[in-house]
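Worksheet: the structure to be examined is printed underneath.
Yeah, one chain of the complex is gone here, protein chain that is, but the others are all in their spots.
Chain IDs A, B and C follow the sequence of writing; residue 1 opens each chain.
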Amino acid sequence: MKNTFGHSVSLTLFGESHGPAIGGVIDGLAPGIPVDPQAIRRLLDRRRPSTALDTSRREADDFRILSGVFQDKTTGTPLCIVLPNQDQRSGDYEKNRGLARPSHGDYAGFCKYHGYEDYRGGGHFSGRVTAALTALGAILLSALSGIGVSLGTHILRCGGVEDRDFVDLKQDIAWLNQAFFPVLEESRGEQMAAAILAAKEAGDSVGGVVQTGVIGLPPGLGEPWFDSVEGLLSHALFSIGGIKGVSFGAGFQLAECRGSQGNDAMRMEQGRVITLTNRNGGVNGGITNGMPVLFQCAVKPTPSIAREQQTVNFLTGENAILRIGGRHDPAIIRRICPVVDSVTALVLCDLLAQRFGTDVFTKGIAVCNMD
Amino acid sequence: MKNTFGHSVSLTLFGESHGPAIGGVIDGLAPGIPVDPQAIRRLLDRRRPSTALDTSRREADDFRILSGVFQDKTTGTPLCIVLPNQDQRSGDYEKNRGLARPSHGDYAGFCKYHGYEDYRGGGHFSGRVTAALTALGAILLSALSGIGVSLGTHILRCGGVEDRDFVDLKQDIAWLNQAFFPVLEESRGEQMAAAILAAKEAGDSVGGVVQTGVIGLPPGLGEPWFDSVEGLLSHALFSIGGIKGVSFGAGFQLAECRGSQGNDAMRMEQGRVITLTNRNGGVNGGITNGMPVLFQCAVKPTPSIAREQQTVNFLTGENAILRIGGRHDPAIIRRICPVVDSVTALVLCDLLAQRFGTDVFTKGIAVCNMD
Amino acid sequence: MKNTFGHSVSLTLFGESHGPAIGGVIDGLAPGIPVDPQAIRRLLDRRRPSTALDTSRREADDFRILSGVFQDKTTGTPLCIVLPNQDQRSGDYEKNRGLARPSHGDYAGFCKYHGYEDYRGGGHFSGRVTAALTALGAILLSALSGIGVSLGTHILRCGGVEDRDFVDLKQDIAWLNQAFFPVLEESRGEQMAAAILAAKEAGDSVGGVVQTGVIGLPPGLGEPWFDSVEGLLSHALFSIGGIKGVSFGAGFQLAECRGSQGNDAMRMEQGRVITLTNRNGGVNGGITNGMPVLFQCAVKPTPSIAREQQTVNFLTGENAILRIGGRHDPAIIRRICPVVDSVTALVLCDLLAQRFGTDVFTKGIAVCNMD
Partner (left out) sequence: MKNTFGHSVSLTLFGESHGPAIGGVIDGLAPGIPVDPQAIRRLLDRRRPSTALDTSRREADDFRILSGVFQDKTTGTPLCIVLPNQDQRSGDYEKNRGLARPSHGDYAGFCKYHGYEDYRGGGHFSGRVTAALTALGAILLSALSGIGVSLGTHILRCGGVEDRDFVDLKQDIAWLNQAFFPVLEESRGEQMAAAILAAKEAGDSVGGVVQTGVIGLPPGLGEPWFDSVEGLLSHALFSIGGIKGVSFGAGFQLAECRGSQGNDAMRMEQGRVITLTNRNGGVNGGITNGMPVLFQCAVKPTPSIAREQQTVNFLTGENAILRIGGRHDPAIIRRICPVVDSVTALVLCDLLAQRFGTDVFTKGIAVCNMD
């Protein structure tokens, strides 16, 4: 389905960095969910470039809801949000036309679109498209929150600095949902910011690892083949530009340990099945087991850097040296967190709607699931 | 779509470990592709438990093609293969009914299927189902090979031992496709086997990391949002039981380096655009760039171990101690390689058919893509 | 998705008329639904050729459930049924190889499958495949019946004879579900049978119109664009070979009348909204309105007739005269009714599962829908 993801609840994205607007459509979300423009604003602000750590392109991220909302609630019909593009300086890009930015989608996109692609600012490959995703994500997150599912993402590692792990997920998530720089240990955030600025000054960029935690999901979500929780989440997450790895629970570390160390022992606690550790990240056999869902995404360093790079001009077929003008982020790791949250919310809304029906978002899981 | 994956070329799986049979259906594959029972046999043999490193369950993996093949070629209509189950000892499982094997799908499956699931031997969650996937995978791999796309998977790390990296992909892939123990450096394989046996003797199990390389793909495959090459591959790969992480190119290591180190410089070589390194694993912006596609999967240690484990009886709601009988693998890392190949072949067949049409498999990419 | 239909509950078909077996897979159906082999047998018997009105090919329609059923109930995992082919006389077809049977899929199939298709007996285009659909349909119908949704199909017109319209739907449906010759007025059935035999004696065939009624559906099913109830039902119904028209409620007659005649006046009745007439067939704006869903399918006369026909040999590119041997139905109108029921059940199960979640089939609509 290309630019659409999800079956029961789906999301479609459109737009190019330097076209008239970007936007997206949510379909299949239940009627009656409150839509709060302030909540959309807040999530957009967490993604919006606004500091010395970010690109100097400044977009107001004004948004307009074109459909699917009536009297401040979802109607249940397709909900379209559009964000006009404003601060475009296409000239920055015209002069580099044909010069592939290494490790960016320019050349791959040229092969796919045969030169008809809107190459200005990365076109449809631009991170700008994630603003539309984030605006819609705010509504999905609010639908989840209404039934007791909450989630948050922090920068686990960046520039050689490591944040602390989740401790009290409920509190940590609440903190992250209002944090401008999403780390659990503020001093680590300051060290990360310093590392990002150092890279920027060196004409370079950094990547990092972000970690997401989800609480409130019922056990029994997902399908063993092929729509496992891990499969669906990773499918959506890898759409985010720059993500090159996704792992669940202890992830690649699990590969290094023995079964007796990797298995999560199980216990009854207050009539509920829990695991004493959560190295499997809340998913067994592709299905949620009632424990928090935990995963990590590896984010590569922003490929657009100020330093000279060896590249090719794919229009002329010649080798070339690239000196990027334009405006770029020395790190997208801070700004990617609300995007990861949005994509996660999409997958979870879809899974919940498939399992419990459309009305789960207004009636709640307990009611839909009652025995 | 649950147990079906793919749009243009799709695959559906069915069956339980101790039911009458497992099997699957491929749909959308072009007519006229040669189907060689020996090739199916060979791939099945690479997955089949047969040594002291594997479970002692011995299945002949006899298979029968029920449809979609006529005069030794695909017809283009749905191709169903069925493999009867033979060596079942369900009694092994009956006595542990309700006792969740930690980090296995038992409890999550119970929550999903409300106790109606066929719990014997893991039921539909069983690794046994991958035999059907492998039988179908052999046909998909042969379709790819007919148009010059080949791929192979090796054990990159297992039990603290590391295989060498790919050097000459064409040669390495050819080697892996006939290797019983899929490593590039045979002595490392022997060390890995020793580590697996050591774990087995300790009543324990090990995991590992497998790495896959694909050559021959044209640039321009994949969709930026949401059907990126990474997204589709990971979606399918995470369906394989035990995989807890998927990464492309340098994967999580990319997160630790700067842009100037992570970017792949580009050059013209014999009129073709190449990259001097391949840290992005052949995919930029979600689209193939013409370089080999490279990815890793983290495989957790087999959760079924002989040691006593703390668990619960989810039927009675009581804590319990689990001593697993049954027959289990101390490591599935060897047997998972042809399964990873099969899943990869499915995703690639689907991407190629979407891009170039159904007939790509008989006419070739060059013809379909000609300018 | 080609040979798969449905999202939340889906069905995949495979097999050719003269291959080893035909079969199909249901996926997404709730766990815990009773599976009664006798009910499958009964529905198969209503489709099975067995009288002078039918083809003389006699298949036992033995079936085997390979997966998805445990202790006589659905497990919730994919349910595969296979029916071996037995009474094949492929020789009948070999001699006509290349001679397109007019208005049959031979030539269109050749264009699609480039000559690799299994041409014997129509291959995958054969009505034989509907036996697999019917076996699975029996399970879907039983899932619906468990939550109070029932449906039946009668021959409305055949060979110039017209059956009476539905009067008391509940009673009429009960009658049809056990009728061997599905008409509401038995004497009309006898006249139809006579007309069919007359056509047969003339080396010819007849078509007809079948009408289906569904009761027990809640209002609010379906999606305005594009998954309207009419759209989904017609999509699935047109898959049945020979159906060339589908209409809802008064159908094409609605096109001839004025709004004041075509509109269904609405009234309250015992606290429920009803319409005084049902010319819209229970669907408004693509959504069920709580009235019975009613539709008609136009079935063309069986294209295989004994009379000589002008045709071509598409292998040699020459004009030719066709004299069909083989064994054929002078009318499929009787046998198509359980197939229409099965396809209808598939669409309804899918719609219900999407709206109310997987568990609707065990918990019921009222519980899932409660306010």
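The working rule: a residue touches a chain if its C-beta (ideal position, glycine included) is under 8 Å from a C-beta of that chain, and two chains touch if they have at least 3 such contacts.
Being a predicted model, the structure only gives us computed values, none of them experimental.
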Per the touch definition above, residue among A:77, A:145, A:253 or A:277 touching the missing chain: A:77
Per the touch definition above, residue among A:3, A:177, A:247 or A:302 touching the missing chain: A:3
Hidden partner chain, touching residue among C:59, C:264 or C:359: C:264
Positions on chain B where the hidden chain makes contact: 7-8, 77, 224, 354-360, 367-370
Missing-chain contacts mapped onto chain C: 1-5, 7, 13, 100, 102-109, 111-112, 124-125, 129, 157, 160, 199, 202-209, 218-228, 230-232, 234-239, 241, 243-252, 254-268, 271, 273, 275-276, 279-281, 283-290, 298-305, 307, 309-312, 314, 317-319
Contact set of chain A toward the excluded chain (per top definition): 1-4, 7, 10, 12-16, 19-23, 25, 27-28, 31-32, 64-68, 70, 73-80, 82, 112-118, 123-124, 362
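Simple rule for what comes next: only the chains that are shown with their structure count from here on.
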Chain ID, smallest distance between chain and overall C-alpha centroids: B
Averaged-CA centre spacing for the pair chain C and chain A, given as whole angstrom: 44
Gap in Å, rounded to a whole number, between the CA centres of chain B and chain A: 26
Per-residue multi-chain contacts in chain A, two or more chains: 7, 224
